[in-house]
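The complex is shown incomplete by one protein chain, all other protein chains being positioned as in the whole.
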Amino acid sequence: MFSFQTIIDNLPVLIGSARYTLLISVLGCLEGLILGAVICAAALSHKIWLRRAAALYVSFFRGVPLLIQLLVAYYLLPVIGLNVPALVAAVLTVGFCAAAYLSEVLRGSLNAIPKGQAEAAAAIGMVPLDVWVRILLPQALKIGLPAIVNELILLVKASSLVTVVGIVEITRMSQSIAAATFRPLEIYLAAAFIYLAINLVIAQVGRVLERRLAV
Amino acid sequence: MMFSTTLKSALFGLGALAITASGALADDLADIKAAGKIVAATEMHYAPFDMLENGNYVGFDRDLFDEIAKEMGVAPVYEDLPWTSILPGLEVKKFDFVLAPVTMTAERADRYSFTLPIADATVTFVQRKGGKMTKPEDAKGLTVGVQKGTAQQKQLDAYSAKIGGFTIKEYGTNDEAYADLMTGRLDAVAGSAPLLNYLAKKRPDDFAVVNPPFGTPTYFGYVARKGEGDTLVAAVNDALKKIEADGRMKTLQEKWFGAATALPQMMPKL
């Protein structure tokens, strides 16, 4: 018998745990954007070693499953003297991973910006950093918006893996409730629908933003 | 050990090793007292020891450790981690203390510092209510499930050899074994007594425990880091003895296990 009562009883706690899901995915995405911009700049640099380093970074973080990245961060960082709290480790790792994908998104968007703009900015005496921060990045963010929103949705889903480093977000909470109530089907479905709801909202907000920004 | 050390030094240089090595001089208890809190980790789905009720951590371990921390004069902080991350987390100092019940074995005692026994871990059978077993020896010829890779599984293998054989099916978690017991694919599930007693108490219409337990007496203990955690374990043991002596342990056992059992007041031989 499918028990809706089990879902109703446990829904407040499950939804409460969504704050960690949101915290990790939103902060991870912001970190990914900032770091991604740096990596993107390195990838477009004239210096070959910078380009190589950027390529290596992207290849590593896209090649290694996030689950393994999280465990590496959890086990390894303390060994090299960086014993950060689990939540910090989780946000950092998710962000490092997101940066690899977002740097590619930004690179694609930059390609769509006419080269003349950067040249014109340089011609009127803007320093390269200013050209980046004031001219190129804002446009790249705007062009890349759909892909960035998509990445945020991916991160919401990926954040289910931070259970392995001990953060009680939606998935971990649903595991515990399923074990206590002997009702895995109902609880995991409820968890799935919470994720779905979050992602539908993010997608909708993304569409509205896109329309607002469209010229 | 060799395996890990060579690679570690190759990858991180001597600096990393120096950090690990210098840790050996530290004293966890002193750090905990200075911080005024002790961070204890467990997997919060191991009823009746650890579970979540409406999002709150409850269980035998919680109640017992609240008392232990009170005796030590520090505030307890609880963390929930999957079992596979708990022992590694202890080693890399993500927390101070493993509050998950760890079955005491010689190999683990070589590596970690165990507290006094906190509960019986002797293996017993659970069957469907109204099942055909009346004593453990009746398992002969039946199909029995057990959680893979546990100390309980080893005892089950030995028992099967002793009484002349039954079929053993391995499961990732006890929950799956219980589910197969319900559907009739299994005749019994083997596990440690407190867990199965709690299951039968919680679902009396489905399950019944086959008494007496068949395994050799084993115990659950808590765990701290070897060396630097030794003084911490000593402090926890002092608290445990006090809790046992004034009857609080008995109250907790009755509350969570349904019955009180006397625990050894010294380290059992492993």
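Order of writing sets the chain letters: A and B. Residues in each chain are counted from 1.
Following the convention adopted for this analysis, contacts are C-beta pairs under 8 Å (C-beta built on N, C-alpha and C of every residue); 3 or more make two chains touch, one makes a residue touch a chain.
As a convention for this text, contacts and distances are computed from a predicted model.
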Next item on the list: Assign the chain not included in the display its UniProt protein name, restricting the answer to "CcmD family protein", "Chemotaxis protein CheA", "Amino acid ABC transporter permease" or "ATP synthase subunit c".
Entry: "Amino acid ABC transporter permease"
Next item on the list: Could you tell me which of A:112, A:133 or A:185 touches the chain that is not displayed?
Entry: A:185
Item checked: Absent-chain contact - pick from A:34, A:68 or A:127 -> A:68
Next item on the list: Please give every residue of subunit A in contact with the chain that is not shown.
Entry: 59-60, 62-69, 71-72, 75-76, 79, 153, 157-161, 163, 170-171, 174-175, 178, 184-186, 188-189, 191-193, 195-196, 199-200
Item checked: Those residues of subunit B which, in the complete complex, touch the missing chain -> 1-4, 6-8, 11, 84, 87-88, 91-92, 111, 148-149, 172-173, 175-176, 179-180, 183
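What we mean here is this: only the chains that are shown with their structure count from here on.
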Note to self: Can you work out the whole-Å distance between the CA centroids of subunit A and subunit B?
What the structure shows: 36
Next item on the list: Enumerate the contact residues on subunit B facing subunit A in the complex.
Entry: 8, 12, 16, 19-20, 41, 44-45, 47, 51-55, 79-82, 84-85, 88-89, 92-94, 175, 203
Next item on the list: Can you check the complex and tell me which residues of subunit A touch subunit B?
Entry: 9-10, 13, 16-17, 71, 74-75, 78-81, 83, 86, 163-166, 168, 172-173, 175-177, 179-180, 182, 184
